[in-house]
Every structure is written in structure tokens, then in C-alpha cells.
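One structure coming up, written as C-alpha cells, with questions to follow.
One chain of protein is taken out of this complex; the other chains stay put.
Per-chain numbering from 1; labels A and B assigned in written order.
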Amino acid sequence: MEEVKATNLLDDEGWQLVVKAGRRRSATYGFLARLYRVEVDEEFLHELKEMRFPAKTGNDLMDEGYRAISAYLGKPLAGMELELRIDYVRAFIGDGTDGTSAAYPFESVYTSEKHLRMQDARDEVLAIYRSEGLNKCEDWHDDEDHLALELEFMQFLCDKMADAVEANDEARAFELLATQNGFLNAHLCNWVPLMNDDMRKLAKTGLYKGLASLTEGYLEMEQELLEELVSDETEEDAEKPLAATDGGTHE
Amino acid sequence: MKNMTISRRTFSKLMATAAAAVATTGLTTGHALGQETAEQAAAAEEGIKKIRSCCRACGKSECGVWVYVKDGKVIRTEGDDTCFSTLGSHCSKGQASIQACYHPDRIKYPMKRTNPKGEDDPGWVRISWEEAYQTIADNCMQIKEKYGPEALFSWCGTGREWCMQSDAGMSLQLFGSPNIIAAYQVCKGPRHFAAALDNVEAWSWSDVDAHRPVLVQWATEQTQSNYDDSARMITSVARKAKTYISVDPRKSNLGSKADYWLNLRPGTDAALALGWCKIVLDNDLVDWKFIKRWSNAPFIAVPDKEPAGYGRVTQRYGSPWQFQTRLISEADIDPSMVDWEIEGDGNPMRYIVWDSINERWTYWQADPNDAHWEGEDWKPQTEGRMEDISNAPFDAVAGWIADLSDFNPAIDPALHGEFEIKLKDGTVHTGRPVWDYWCDYLEQWTPEYTAEVTGIDAQKIVDACLAWATRVEEDIPNAGINYGLGVEHAANSTENCRAIMAACAMVGAIDTPGGQRGATIGWTDAGDMCAVLLPGPGSFKNLPSPDLFSRMAGNSKMPLLNWYQVWADANAVMECAHRDPEAPYEIHGGMIGSGDHMNMGNATYNWEALNMLDFCFEANLWHSATSGCSDILLPVCHWLEMNTWRVSQGSQGGFGLGCRAVEPPGECKSDPLYFMELSKYFDVPAFYEEDDPWHDIAGTDKEIDYLNTWLFGACTVPFSNWDELYAAFQEHGWWNMKKEVPTDWGTFRRFETGQAYRPGMHQQAYTGQINIPGFVTPTLKHEFWNTTIESFYPEGEAGPEIAPGIHSEALPYYHEPEHGPVADAETYKEYPFQCITGRRIPVYFHSEHRQLPWCRELWPVPRMEINPVDAEALDLKQGEWVWIESPWGKIRETVDLYYGIKPGTINCEHQWWYPELADQAGGGFELSCVNCLTDRKCQDRYNGSSNVRTYPVKIYKATAENSPFGNPVPCGHDGREIITSADDPRLKMWVIGGPGVCADKFE
Partner (left out) sequence: MTQMAIVTDIDRCSGCHTCTVACKVVNDVPIGKYWTRACRVGPWPLADGSGNYPDVDMYFLSLSCQHCQNAPCVEICPTGATTKEEDGTVQINADVCIGCELCMTACPYDVRYLDEDKGVVQKCNLCKEHIDAGEFDLPRCVSQCAGMAKWYGDLDEGIESFKGPRGLTLGEYLEEFDDSQIYRLPDAGNGPSHLYILRKSEWQGCDKLTWEGIDYQFVK
């Protein structure tokens, strides 16, 4: 499909799509974050079993991920919760001592030269959270660069972005998209795919193996999307005076 | 206002992303990221915080350090130069603290296994603390009900918060079991135990920091171990001393600077000490006043009478024991023997002594409530002088030295002679002063004989001793002896320690500057809150009576352990756990620290035993070699995350704090905290008020609560609360107990001022209320003739013959190491090398830190020191792997050609396991842990310490033919090699874009 350079998209429908996508993106990030944050408990397991997963997303990894998750969840319920708890530890915590026993869900571990927690990455993401008035919750006793928090941050930004659009604050919406783009590239795509790779090697259940592919694929999708959204605003466009809508549509 | 435009492509991506989302209901709630609180925002503004604290990268010295914190994260640590007791030392282990604290593999959540022990994959899952506590309590209670309280045990090494006995409270108070296994039994315990027998518990520690003209370092290389003085301190003392004497079978690091190197045969420490005693005697370097007035040297022993005595109680728990001795008291004699009126049957605490001045019998009354010489109106000594600290660092503080007092009325107790002793039953015996027997025994310990036994050149023995014992200052000895770990490991630890202490006593170096003065007495007791014991009157409800100690495993074999009541014999407990048919009962559950099966007895046997338990839990920061046999793991804090007090264990005199620098990660709790919480599940109140057993007030920081209650209630810290103390510490730094408690720690020769008599725990908060002259022995004297040993071993068959046909174990005596080349010459025919072990590696603390790259890169594999001449005969090259095989096991280590060790002797490293093999239960300890080689049944007669040094081995090259997997390099169960060099990719840090975790780990 040929790229059609924009017409200004000010009409409601278009904006609604941005909002809708934003909310959906938020939900996806929230979903992923939940799976990384703690084990699947009984309640969540029931919810998972009820879920419908998209068959074709346009991204192979995501499709693979959803398939694996869905297939796993289709198995009988008996023993599933315990199995998932064991696999959670296996994937993210490990039982070794040599620093190579798990897909540690901490950016510092993957990006610091010393392979330790609480390194530069943690400081950087903390500063970014702060710039949006956020920090870790009181009952979260782990590091700030845990993948769950980074994904929740993206979730937060999606919601805020959608709110901003709804409030007709386009500047803020764009700002948030730019923040998302920056954060995604600097603090998710730089390490999560490696971590997902390790997850696939370490986890045994389809849920966590699938989660790895799903995450990796979703970040790919996000990366492409945000790059587009952010680059669509050219300098030229920025200097253009407010243009009246010409009611143009796509397609 | 900007216009946002989107292209068609973008539009379609938006569509796709909307469709790609999964429909979720509101149940994916809960989150970890939220609105920033005011507190959190404030933290960002703070910049770099500098926190004064106390390191615990080992468990030994109390090294003052600075911790730099930026925004909730430690960025570095460094020595606190103002800490007078450690001089700013912060060793390589301490420097690597960040790597430990932030290691990705730290256990951060309670875990339980879902697969049985023995399977490769434990199937760990996270559980809540509540579930962990409940599971532990349920299992332990069940075992207790079914098999009795002694079916439970605890086994711990050096504590994480402080030092020794870190989990005795678990056994005593929660389980109600006397089976406390503590590494203490093989490490420092024998020294403390022997000192408790001879004068005061733990007075084995000497006042090294005094920077005396002479330093005698007997075993232990503190520049590597910081045990118990920091590297900087001991280096300073050694370098500033006029004479530095090193006693060590091998040439050690700082030891290579010594003026005299007494290179003794391993395990012959008592022989050397006895040789020194004789030199002191022959050269008239004895402190006669101390000997006569403060030791039981002048007491009269009658070897051929029945021992007699009375009932006493143990120092710690008041359990009854029968004291009996052949030292003559008023209660033994026919009243006609003496010229005073004996009341009733005579006082068994009045020991008669011959007064040479007045030529009559007189007595010493050893009653703590009324202790005095006949006619003496004892008052604390007030005459004395200040210590000369001109050689010490600029921030040292001088103490006050009490003069040795004179007898008043003047007497001169005879030290020699034969005396007619008429007993109550009418029989007449010959009695001689203890000193007379002692000198008799010393006769044989000429320099030549001592040289023969120890292998040290006779002249060197003499010269070194004379340098030590010839006084520079008239009124005090030069120093005592700083004796360390090596003397405790040849299964003759009690005697080695006693003989060394006897030498110190002979020169009068008991509680003098540089002399033996024990644990710092200051504002607090031992620095290990509640992991040792919970406070409060209700806390012993599970310990039905002090008699429970008589149920300790191994008691019948080692009755003095029931007198001491500090540890149960490790091997005996393991025999119970192993369900050995000869064990008194079975043990089915317990608690283990980190890798402790490797520290005493035989590691292989211990491992088997641990795997037979019904239930075992471990509290640790890592998956150690023992997590493979544990059912539950509890995550505990790193020192950077703990608030506690730290008082110098030994004679360094420091008091400071460990200050929490950062929040513990995940759900880690400090040992004291979890112990307090766990107690509730055992229905033991953890706090003072019995009717309000737990301050379950929301928001209460239990640890701070406890600190406030203990430090300012039970102890004598002169501040009102923790916050105040904390602030004062940050400002002021370490307090010197010599300055703060001048009438105790700031006073030398406290036996003269009445403040030495301190039964039980060796470290107690100062009271100044003791006012009893002398020591905590039954005679209140320093005991050359040990009446406690005598009580439990009245036949004395293991000791020398002191009278025709009569043996005694009361005097210090020499006992050949059972598995040394003399006593065990037969075995050495096939196993010709004498193996010693245990010397310190600077970057490790026992089994700790193998997984920290900054440590492991510097010392990748265990090294066996072997003389190059021996190596050549065996065709061994530097760095090669060799088998070291004893009659009880075999392991591999690498060759280190070392001229500093005698031909025929090798020095292996201890406590090796391999974290890179942590996925197999035991972590590969069987490959290189040197205690796989030991004879677990060879133990010290009195305290049970294991024979972990000085035993026969044979050595041969590891080859493809004789090694598993055809690989001389040790491998895991799957043939995977261990890490052997700093270049191993497993040690290398992560590379962005790298291939992920080691490919060789997975299919």
C-alpha cells in the first residue's frame, strides 16, 4: 500500500481511532504487565481461560504467542495453577547462583556491564517515571526497572494520551507519543527481546513461552506504530498554521 | 497548536493494534507503578547520601565503613577511616558488597519446593511469609510431637548480622531442642571453651590493638581474613612491633614479615606452648605475684585420694552438675591439720595453701559471695597507672592498669614442696602444690624435646620465647598470645588452647595491655538481636527445663558439652539424623544456614543425613549448596539492608551500628525480624510483655521496636531511642568502650577490681556491679589445675602420669594429633602426605562469594599448596588438577607450587562448591569440599571439635583415565566443566545484543 502523505486528520472518526487504539494498547500493555508482575492466581486463571485471543494480528510473533497461550489454556484446569507458579519461578527467578539461571525481568540485569540489578537503567527509567509524576507503589518492593513497571508505564502513557486527545490537547497527546516512542526504544526494545529469548529457553509451559513471543511481537508492532505516529509530524507541518479540515478521509 | 497528521500506513497500524489487543475484563488489576508520593519525590532531591555503617561481608571484624546511596541505590562503599578499631579497613569482600547486594540471583521471596528432594528440578514456587511460617511451624511441631523436641536441630555458621551462634534461639526457644549445631564448635568455640574452663569464657581473645612491643601471632592470617582484627589493624600492629613472631606450619602473607617464624608441625601447638612455659620458668620470667595470688598454682593436690566436692550449676542455664576435685579444701582435712576452728564439716570452697612466711596453713575462700584470703578484707584495687599507647594509632585511647595487689595480711603461698595431708578418714597422704606438679610435667619440655616434637629449630624456640617473655616494662608483660583457628583442628583443641593460655598466665598476661582480655564489655551484649535469643520471660516456655541439655545428642560421649551448654556435637547430631543404629535417638527435622554441612564432621555423611530429614528449612541470600536439601527457603537481608548494633567481638573495644542504607528487595527480611515473626507460629511470645506478646500495631517497625526495647531497656546504651543513637553515630562515629566504660573495658586486670567474674555469655552489657575478685572458675582463680575437667574426667586416663600409677587431665598436657604422622604412622604408609586446610582466601569467606564475579575471577579454583620438590616427584605442574585422597574420601584441587610449605605436607582450601552447578543438589560440593576427606569420628575429647586439619592423604595427578567424564577438570552431573579461569564466559558480564544466557546450558 502506498503511503499517502497526510491530509490533516481532524475529523472525529480519525481521532476516535487514535483514542480507541490508545485504550486497546493500554489494555494490551496492562495484560502483559500483569503476567510479568506476579504469578497467575486462581482468579486470573479463570479470567484467562475465558479470554478470546486474536487469531491474526499481522505480526508473526504475536500470532505465535497467542497461539501458544491459547493452546496451553485449553488444557484441563487441574494442576494448572501450580504448574504456572513453578514455571513463573523457573522463568523469572531461577534457582542458581551464577547469574545465568533465569530471564531476570530487570532491565539493569540485561543492560548493565556488571549484570547486576539497580544499575544505570534503573536510574534512567525512574527519572522518566518521575517526569510523569509516577513512582513505584508502596507495596512494590522490587526494583523500578522491572518489566512489569516498564510495561505499566507504557500503559499509563497510552491512557494519558487517549485522555489528552479526548480533551482536545493535541500537543500533550503528541508529547506523550514522543515519550512513548523514546521509552520503547531506549528501555524496552533494547533488552526485552533478549529476555524473551531466554524465557523461551527456560520456561516449560506454553503460557510463558507464548508470553515471550507475544511480548516480543507486540513490541515490534509498537515500535513500527510509534515510529510512524511520531514521524508523521514533520517540521513543515509543525510550522503550518492551523488548517481547516477538508474532511478528507483515507481509503 | 500543532496539528497531528497521520498517514494511511499509520492509520492501518492503528487499526491493527486495536485489533491485536486481547479483550480483558477489569480483573487485570493491581499494579506496581502509581502516583509518586511526597516522600519519594523528596528522595530524588537528596543527592548522594553518605551513611556511616558497619560491614558484614564476612562475620568477623566489625569494620566501620561508609555507604554512598543515591536515590535508593548503593553506589559504593568504602572504609571509614575514623573507625578507631579497624582503621578504615574494607577488604576485597567488602568492596564487592554491591555485587552481592544487587546480584540477580538473590533469593527475594520465600520459596517452597514442589518436587521431592533428590530430583534435579526442585520445582520452587514462591509462597507468602505466612505460608512459610505456618509450614515451618506445622512440620516442626509434628516432628516434635511424634519424636520429641530433640528430634529437631539448628545448624548455622557465622551469622549474617553479627557472628556466632546465630540461630541458637531457633533450637532453644522455638523447637525446645538442645541440638544446636554451630560452626562455633570448630571455630573459636574451642578457644572460648578452654578459656571458660581456665579463667573466663572467651578470654582467649587478646588485646592486639594495644600495639605492644611484641606480637605473637599464633595461627591465623588476619590480613586475609580480618578475623578478628581488621587487615589494617593487624598490619599496623605487626609492623610497629619491635618483635613479631609468627607461629604457623606454612609461610603466610603477613607472616613472611615476621622476625621469628616458628614453623611447627601441624597440631603440635600444645607442645610448643609447653616448651615456652618451660623456658619462661627456667629463665625466671614468671609473674610470681600473679601466679601466687590469682592462680590455683599454690593449691594442694593429692592425686591418690578420691575426688570430693559439692553441687554447682552451669553458667548459662543453671543446670546442676557435680563438682569434684583432688585439690584439698577445708572439708577434706582432719581439723587438727590447721590452727583455726573449722565450722561444721568444713567449707569445701576453702582451699588450703601453705604460707612460707608464717609457716602455717592458710586458705583461699572461693565463695563468690564472700571471696577472700584468710584474714583479708578484700577491696577492689585502686592503685595503678595509665597505659602507654605511644606506639598505637593516633586515635587510640589509654586504659588504666590496676597494679597487682599484695597479700594483706602478708603471706607467701608455697609453690613447691611435699606436705603431709591428713584427711578426715584418718588416712595420711602426700600433697604437693599444683605448681610443683606442673613444673614436674614441664621438665620434659626442654627446647630440644620441644624441637623434636614440633620440628622447629630449638634455638629459634628459645630466642622467640625470650623475646616475647622478657619484659620491656617492669610491671606488665609485653603481651599475651594472639592464638587463632589453626590450633583447634587436630582434635586436640582444648589442650592446645589450655597450654597457650597457661603460657600467657605464667608471664602474667591476663587482662593486661596486649594480654588476654576477652570480649569487649560495653553498652550491650553480643551484637545479635533475637537470632540468638528472644527477650522476655515467656520466651523459654518451649524449653521445659534446663535438664533438656542432658538430652543433647552426643552428651554421653562429651559430658562437658552439657556443662558448657553452647553447642551440641555436630557429628552426634548428624548420626541421629542419619538414623545410625548406635545413635541415642532419631532426628527428623531442622533448620540449616548456608552450606553448613561442609563445616564440620564429614561433609558427605552430613549431606546424606540432611537428605534423610522429613523437613528442613534454610534462611539465606542465595541458593547455596544446601538449598538442594531444603524444603523451604527464607529470603534474608544483606548487611546493606539491616539496622543493628555492632560491638567488637574481641578486645577491640568498638561500638557502632549497622545502618540500613537501602530497602531490602522483594520480601527479604532480616534474620532477627523473621525470627521474631516466626515465634508467633510456635506460640512463643517474642517480646517483653507476656500479656501483649506481640506489638501488632500497624506501621510498627518491629525491628526498630526491638532495638529500642533491647538497647535502651536491657542494655545500657546512653541514648533514649534508636533514632537518637543513629543520629549520634552518624555524627560521632564509633565509640570506644575504653573511654565510655572506663571502670570495666577501660581498666586492665579487672580480676583485681572485681569486674572479671562474668559467668555465662561472654559478652554482656556493662553493669559495674560485680565486685568479686578473680575469675569465673570454681576456685575463682586462673586454673592451671583445671577442676572442671577434673570433675568430668576424674580418672584422667588420657593425661600424663603425675604420680606413680596416677594419671590426670587437670594440667594442660600434650596429646599427639590422632591422625598426625606420629600417632597414625601406619596409615601414612599408604597415605604419605599430611593434609592441612582452612587457610584464608582473601576474596572468600568460607563458602561465600564463589558466585560474585569480582571474587571468582581473582580465585577461580581451589589451590593445594605443595612443596615443589614433592610436586616434581609426582610430576605435577602449577595449575594442574590433582586427586587428594584420604581413607575417608577424595576430591580434586589444583596444584600451587609453594616453597612455604614443608615437604610431606600439603595445604588444601576448604568449603569449595560451584555455583555454576547450583542446578544440581549440593552444588558440586563433592568435587572439591575438603571436608569430604575427614574422619568424622576423630574429635577433641572435651568439646568435640572435628579433625579438619592434619590427617593422611595421598596425591596423584588427575588424568582422563582416573577422572569422571574422562576430564581431569571437575564437572557437573551432566559433564559440564566448572569455571576455571577469569576468562570463562560465564563470568563475563552481559553484552548488549549478546546471545543470551550460556548456550551450553540448554538444549
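Following the convention adopted for this analysis, a contact is a pair of C-beta atoms (placed from the backbone, for glycine too) under 8 Å apart; a residue touches a chain by one contact, two chains touch by 3 or more.
What you are looking at is a predicted structure, and each value in this text was computed from that prediction instead of being measured.
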From B:Gln40, B:Ser53, B:Ser171 or B:Ser236, the answer for touching the chain not displayed is B:Ser236
Listed residues B:Gly34, B:Gly59 or B:Gly79, member touching the removed chain | B:Gly79
So which of B:Trp276, B:Phe833, B:Tyr898 or B:Tyr914 would be touching the chain we can't see?
-> B:Tyr898
Touching the absent chain when the full complex is considered, from B:Lys49, B:Lys251 or B:Lys739 = B:Lys251
Using the touch rule from the top, list residues of chain A that touch the missing partner.
-> 113
List the chain B residues touching the unshown chain?
-> 76, 78-79, 81, 87-92, 95-96, 98, 221, 223-224, 230-232, 235-236, 239-240, 251, 253-254, 256-257, 261, 263, 393, 842-843, 853-855, 857-861, 863, 867, 869, 878-879, 894, 896, 898-903, 981-983, 987-989, 991
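The rule is short, and it goes like this: only the chains that are shown with their structure count from here on.
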Chain centre separation in whole Å, for chain B relative to chain A (CA means) = 52
Mind listing the chain A positions that touch chain B in their complex?
-> 1-10, 14, 17-18, 20-21, 24-25, 27-28, 30-31, 33-34, 37-39, 43-44, 47, 51-54, 57-59, 62, 66, 82, 85-86, 88-90, 93-104, 106, 108-119, 122-123, 126, 129-130, 133-138, 140-143, 146, 148-149, 152-153, 156, 170-171, 173-174, 190-191, 194, 197-198, 201-202, 218, 221-222, 224-225, 228-229, 232-233, 237-238, 240, 242-243, 250-251
Tell me, which parts of chain B touch chain A in their complex?
-> 1-25, 27-28, 30-37, 40-41, 44, 70-71, 73-74, 98-99, 102-105, 108-109, 111, 114, 122-126, 622-624, 627, 663-667, 850-851, 853, 915-916, 918-919, 923, 979, 986, 989-990, 992-994, 996-998, 1001-1002
